Structures are given as C-alpha cells and as structure tokens.
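All protein chains of the complex are present and in place, except for one that has been dropped.
Now for chain A:
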Amino acid sequence: MALSGMRGLSVFISDIRNCPNKEQERLRVDKELGNIRTRFKNEKGLSPYEKKKYVWKMLYIYMLGYDVDFGHMEAVSLISAPKYPEKQVGYIVTSCLLNENHDFLRLAINTVRNDIIGRNETFQCLALTMVGNIGGREFAESLAPDVQKLIISSSCRPLVRKKAALCLLRLYRKNPDVVNVDGWADRMAQLLDERDLGVLTSSMSLLVALVSNNHEAYWSCLPKCDVPQEYTYYGIPSPWLQVKTMRALQYFPTVEDPNTRRSLFEVLQRILMGTDVVKNVNKNNASHAVLFEALALVMHLDAEKEMMSQCIALLGKFIAVREPNIRYLGLENMTRMLMVTDVHDIIKRHQAQIITSLKDPDISIRRRALDLLYGMCDVSNAKDIVEELLQYLSTADFAMREELSLKAAILAEKFAPDLSWYVDVILQLIDKAGDFVSDDIWFRVVQFVTNNEDLQPYAAAKAREYLDKPAIHETMVKVSAYLLGEYSHLLARRPGCSPKEIFSIIHEKLPTVSMSTVAILLSTYAKILMHTQPADPELQNQIWAIFNKYESCIEVEIQQRAVEYFALSRKGAALMDILAEMPKFPERQSSLIKKAEDVEVDTAEQSAIKLRAQQQQTSTALVVADQSSANGTSPVNQLGLVKVPSMSSSVIYSSKWDFDQSRSSTSTSSPSPSPDLLGDLLGPLAIEGPPVAGESEQNVVSGLEGVAAVDAAAIVPVTVQTNAVEPIGNIAERFHALCLKDSGVLYEDPYVQIGIKAEWRGHHGRLVLFLGNKNTSPLFSVQALILPPSHLKMELSLVPETIPPRAQVQCPLEVMNLRPSRDVAVLDFSYKFNTNMVNVKLRLPAVLNKFLQPITVSAEEFFPQWRSLSGPPLKLQEVVRGVRPMPLLEMANLFNSCHLIVCPGLDPNPNNLVASTTFYSESTRAMLCLTRIETDPADRTQLRMTVASGDPTLTFELKEFIKEQLVSIPIAPRPPAPVPPTPSVAQPVPPAAPSNDPGAMLAGLL
C-alpha cells in the first residue's frame, strides 16, 4: 500500500482509525477542526500544499458525519489556484461540500467560466464536472452557450466533450430554455455519429433528457441509436451504452414504420432469446442488464401478443431460478408488464410460483411478489390471492404488514365475488392485524354494509361472533359495536342475540377501550335502546346509569353524547324517528385506493413505462360503493355534502364543535382533501334527522341549506312540538333572492316583517333594515344583533326596544368589506310577543357578489391579463361535477345577475363562457377578476371552470362562490325551514364559542 502524497492527511486518517470508540473519534475530530480553523485564520503563512491538505481533511471529517461549518471559502478559493493539483482539490471538494445555492459558488462563477473557455483541457474537465454536479440556474444562464460550443467543437478532444455533454444535461434541467431546440436537434444527431465510447455514453444520457421533454424535435436522432462494437465488457459490447440507448428509444413514441419495427424486433428477439446463462457472474449480469432493458423496450413498442407471451414465459422461468437477483427482477418486470399490456391471463399461469415468492426469505423479493399479486388480482383469482395474503399476514414482518393489509382490503373491495366474503376478509384482517388496519378500512366496510340491506344480518352475526373471542383488537370492538348498534335487531331471534345479551357483551369491552371507542359504544347503547320497543326497564335503567355516569366525563364529546342520548331516550317512541337507521352513503371513490395511490410517490423522472401506464389505465381504480343501491337514493346528495360556508368555520368545527361536525358530517368534505369518512360514520349514528321524504329535497337545496336542515334536526329536535311561531315563506329562498337583488323581504312571520334595502358602492355598502310590526299590539324586547364575519366591518344603528302597533322602524346598517371571503353575516333578531320569546337567526345578504362591479373588457385587455395570471394560486382551475343542467344562455344570465359580466365573443368556442368583473375590498382595492367556463355539450352536469385574479384568496373564494351558484338550486319549493323561529329553549350544550368570529360560526350552523 503506497502512502498518500499528503503525510499529515494520512496521519490524521490513521489516528481516526485507531480511535477505540466514537467519543475518542469526536475528540480527535474536534482537535483537528480547531487546528484547521486556526491555520485558516492567518492564511498568509499557508502554502497551497497545506491548504490542499486541510481541505481534504475537512472533506474527510464531513464524510464521517461531522458538521464542517467553516473553510468553505478556502475550498472555493482553491478553484482559482494556478496549478492543477490545488485546482482539482478545489473543484472536487467544493462540489462535495456546497450546494447549488451557496453564495460562495456564485463568487466563483467567473473563474469557472474562464476555465471552461480556456485552452487547458484538464482545467476544462474539472470545471465542467463541477458545474455538471452542482451548477444552478445562474450557471445555466451564463455558461450554457460555452458548454454547447465545446460539445460540438471539432478541436475539442472526447475527454472534454463527454463531460460537456453531461454538464449541459445539468444546465438543461436547471433551465430548459438554455437549449434551443431548433438548432440543437441536428447537432444532437451529429453527436451520435461519434465513435468515442465516453462521448456516446454521455450524449445518450443527454438525449434521454431532451427527448423526454420533446420527442418531436429529436426524431432525427432515432436511427442513430446504435452501439459500436469496439469496447466490450466480459465479451458484451458496451453494456451500459446498450442499456442507455434502449432507454432512449423508450422515450420516443412507438415506432410505426413497419421496416424499422421489423428490424428493431429482430434485434430484440435476438437479445431476448439468445442470452444464455454462463458461469461468469459478471458476464451474466451484463448480458441480463441488456436483456431486461430489451424487455422494457418490447413493452414500450407494444409488441404482438406472441412476443409478449414469449417475454412472460421467460420471466416465468426467471422467477423460479435460484439466483435471487434474477428472481427479483423477474417479479419486478412482470409487474411492469401488467401495467402496460393486457397479459393477465398469461401471467396468471405463474400464480403458484408468485405465491411461493411471497414466502421468500428475502424481503426485497417478498415486496415484489406482493406488488405483483396485487397487480394481477382480478375477479377470477381474488379469492385465492386475498386468502394467501391473509394467511401470510400473521407471519409477515412488521415492515410489510400495513401495506399488506391495505392491499388485501383494496383487493377484497375491488373484486369481491360476493359482499359477505368481503365482510369476512375485512373482519379477519382486523382480527389478525388490527394495529395495521387504518380507520379507513373499517369505515369502508361499514359503508358497504349500510348500503346493502341483504348484507346487514350477515355482518351483524359475524360481528357478534368476533365478540365472543377472548381478546379482540380495539378496532374490532369499534366495528362490531357499530354494526350491532345498527343491525343487531335483525338477529333478535338467534340465540345469544337478545338486546340484553348484545348489550352486555359489548359493555364488557368498555373498561378496556379508549375514549374514541367509548363514544361509539354510547351510540350503540342508544341504538339498542331504540330498537327495544316496548322498552325493557332493566336494560333501560342499566343504560341510563351509564349515560348518567358519562354526563360528567372530562371528554366533551362523550359528555355531550351522554347528555343528549339520555335526554333523547326519555322521549319514548319519538326516539324511533330520531335514532332511525343510517341512510345510505353516497357513492364515492374508495379512500383506500386513494391512499394507496398517494403512497406511490415517485420523485424520479417519469419513466417511459409509467407515463404510458398512466395513459392506459382507464379509471379502474375508481371503485364506488354499491352502484345500484346507492343510485337508488339520490345521486345529487353529494352536492349537499361538499360545501362549507368558509374555511374558518370548519376550523371551529374541528375544535369544540367536533361533535356537531360529525353530526352534520356532510359539511366537512370540501376543504380538507382527505375524505371525511369518520364524519360520515359517526355522524348520522349519533343523531340524524329521520330519513323522511323531505330529506333528499333538503339536500338538493344549496349546500348551506343542506347543512342547515341536518343541523336543525340535530340541535333542536326538542322544539318540534312546541308552539313555534311559523315563518311565512321560505327563509332560505328569500335570502337567495336577496343575494341577487337589492331590496325585498328578508323574513316574515305572523307578527313581524323584516325588509331590506341595500346600496353598494365599491367596498362599502349601506343596508336599511325595515322592522315592521304587523299587529295591533306592540312588540317588546326587540333586539337586533349583528354577528359579522371577520372580513366585514358592520355597524348597525340603534334599534328601539319596542315597536309600536302597525309601525315600521328603519335601522341603517353600514358595511365595509375588508377582504375576500364567502363568510356570511348573521342577524340575530328577537322579540317578545305576549309571553313568547321569538328568536331567529338570519343570514344577511352582504355576500361576496355584492362587492363585485361589472366591467366589460375587450379581447386586447383580457388576454394579456389572462396570460399574466399563470397558474395557482392566482389562477385556479377545477372540474365541477353535479352542475344543475341549464342552457348556456341561462348560465350567462346567472353570471350577469351575480355581477360577473359575460363577455361574448372572447372565446371562439360557443360552448364556453368568459366573464369579467371587479372586486372591491379594503385589502385588495379594486381588482379585476376573470373567469372562464368550459361546458361539455354532451354532459351538462359537468364543466371546467378557471378563475383568475391578482389575489390568491380572492381567486379561491370567487371560484367557490361561482361553484355554489352553479351546483345549487336556490329556488325550490320546499316545506318551511324547520330552524328559525325557535323560542329559546335550552340547547343541549351552550355553544361556548371558542372562536372570536361568532358570525362565521353561526353562519356555518345555520
């Protein structure tokens, strides 16, 4: 072993090596760092040799994992050293220690450029390598032309040009504009005529990057993709270049020309069938590297079925060999094969072998096997595969269990031959690997059971069976309790299934479960009570005692449930309606599948195979609940689900108002991307308005109303029988009408009428409330309180306490809009008539569109603006489904009435609408907003909407606002809203507002 040229470095390295423990090592390193720091401080006495030595030490220390936070300048300064050895160290260490955004790197940019354009080719190589490794955008902009010149220069030797090619690749990735496609494509083709191995290898990498962005321009390079035979590695001609070349071909679209195709396939066929297994490991690896790349190319080229079968036969052989690498790659490539072509049938022949691989001693191979089984599963083999997975689950390593159970759950859902099997699988899954079964999985099974009546007795019976087991996972307690709460009455005649028995077996679990489960158990008890008619006094007392006990629970959620259930269960038969069975869930994409898709993150450059796979995969991933039955309810239901008055109110919900949120579950889906299954499940179970005929109608009505209806049932069911003052006319309808016009009646009942008149100018508004007493006796204790959302400043002038008989008082209300928001202000109005206290909460029509002023723009003004607002968050696009179908003209009228002025003729497509407006608020001032709607004449229920403005919040709010207008049906005849005039009966839990924005919160509740 020759010693290094730098003695001090060698000594240091062997010192480190001799350190008996990590602590000693740290001490030695600290000592050295102190030493280097001192030496660098008085730099004058430092020779280039010493500098070089210290910089290497720094790199060594850094490699050991210690922070080196000084000396970067010294490393960078070596770059400008005149002699090669120092310069080299400078370049290499700089590219190891610094990242592309480091300031020192910018300082060196001129030196680097001088080295690149200079005549010393060793300097050129060093500079190109460093830029190629860590060059950033600034390097791209200032160096790209020079680097391009080097690549094509005839006076440059290959050793420089190969580095220049990869350097350009880096610069191109930093800024694609630095490569001018027009001129460069021909140059690229010339470059591939080169015979030097290094230049070809690097150029091929460059080509891959260029083609993956723009294959059209580089067609001329296609025929040049071949490999010189001069260089061989264990007898294989340049295996790495071969691989890279075939990779490049995968980025071009499939070759159509029959002659080219034929010759290409001949070559591929030769590789596939002519690769023999030999004794030499290296030769084998090299030849199989080429083979697997050929296989990938065959897949890309969409070969005939026959060739595909050959490939699969080959892979089938591979997955059974002893050599683990080949087994691994065989499985991996079979999975890829599944992604691009329809070869399920042929792959299925190897199912037994693949299942064997699931038990391989190597986790890498087991993972591949799992992926493959997951991919190849379909209706015909789902039972076998899922059962294998379940069996494997008990012995699988922890690292794989979560993935395994998720995949088993998805397959069971996707391909269940019958639903009872699906229920079996999920329950087994929970039983065997409860810790690894996420909530989504059991939520999903509940959705299925709820939506399929035939399944309910079976599922309940199964749940009951599991409860007999001595120790069950908490998730099993949750799902069984839920199912039995809903459906145990269907089992009533079976042995061990009387309400009492069900109750006691569930109640046994209570002491061992967490709070979230207790909440479910309480609901279950309430349901059991409800199903026990006539009531069994003993059971009733037992359950009441439990409710009583939890009334003082520290957990608000539990406390509230206990209080409410207790109160409700004393209502006797009325309980039947309130706690009736859950309505069916609206169909939706399985969140499990979504989750699985999210897991597959890939930061790499998209591979050709994946790109194609994405194009080909028609949405097979989209699995919906039971289509037939869910359709039976109301397909529009979902509309009501996806709206929340504002972001802020949803935040409020999630804290103190969790419980309400879960009851009006429907209100949370929109802002949070994760589907709110919990809301769905726990929600209506807790208390749901009886699924009466009116319900679907209520949900059809705009989102706000949908929420209102559900909430009404949830919060104030007690008031139904009281002699409430009935409002005249529909409050919601009146509100919606007032959103589009400026005067009218806001509210009316037998005693009082509230009218409104409004004027809007910029971000100011002046409303006048007309409070009229319709009677011959005065109204007392009149109170009008404004609960403004945080974005509105509102001032109501004094309201008299008494309104004389048949009189009308006018109360001006000043409004100022601070910023864009869709929150709604609420008027809390109360008065006393005789002994009745009447209280109503009314939304005020000071809504977003009131601060819009129509403006018409010409094409010259529109398009530059439209273009300059590029992409999120200033420009947002969304595909809106479930739109209320209407002719385009009607839609244009709707827009105009919201002050979004439709500009005809701007969009050449007659199916599209373009509208513009100005929004006024204190923070945004006057701001131009542009909107484009693209409708689909074939399907009027969906459209694509793009909204742009100079303010991200405004864009978002306006987009949501328009969406509300399009999907809602504001005016629909319906029974009087159950909420408003509620004599102020004590509500179960006073809304101790955790937020300082009561207006928004109330608006959310209304």
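Assorted remarks:
Going forward, contacts are C-beta pairs under 8 Å (C-beta built on N, C-alpha and C of every residue); 3 or more make two chains touch, one makes a residue touch a chain; residues count from 1.
The working rule: contacts and distances are computed from a predicted model.
With the options "AP complex subunit sigma", "Transmembrane channel-like protein", "glutathione transferase" or "Cell cycle checkpoint protein RAD1" in hand, the undepicted chain maps to the protein name "AP complex subunit sigma" (source: UniProt).
Residue A:Asp67 is the one among A:Glu23, A:Asp67 or A:Glu306 that touches the chain not shown. The missing chain, though absent from the display, is touched by one residue of A:Pro82, A:Pro361 or A:Pro534; that residue is A:Pro361. When the omitted chain is restored, the residue from A:Arg17, A:Lys41, A:Arg119 or A:Lys279 that touches it is A:Arg17.
Within the whole complex, the absent chain has one touching residue among A:Lys162, A:His300, A:Lys432 or A:Arg734, and that is A:Lys162. Across A:Leu191, A:Leu268, A:Leu329 or A:Leu852, the single residue that touches the chain missing here is A:Leu329. From the set A:Thr111, A:Asn285, A:Gln353 or A:Ser420, the residue in touch with the chain omitted from the display is A:Asn285, counting the whole complex.
Mapped onto chain A, the footprint of the missing chain covers residues 1-5, 10, 13-14, 17, 56, 59-60, 62-65, 67, 84-85, 88-89, 92, 96, 99-100, 122, 125, 129, 132-134, 159, 162-163, 166-167, 169-170, 197-198, 201-202, 205, 231, 233, 238-241, 243-244, 247, 282, 285-286, 288-289, 292-293, 324-325, 327-329, 361-362, 364-365, 367, 601-605, 607, 609-610.
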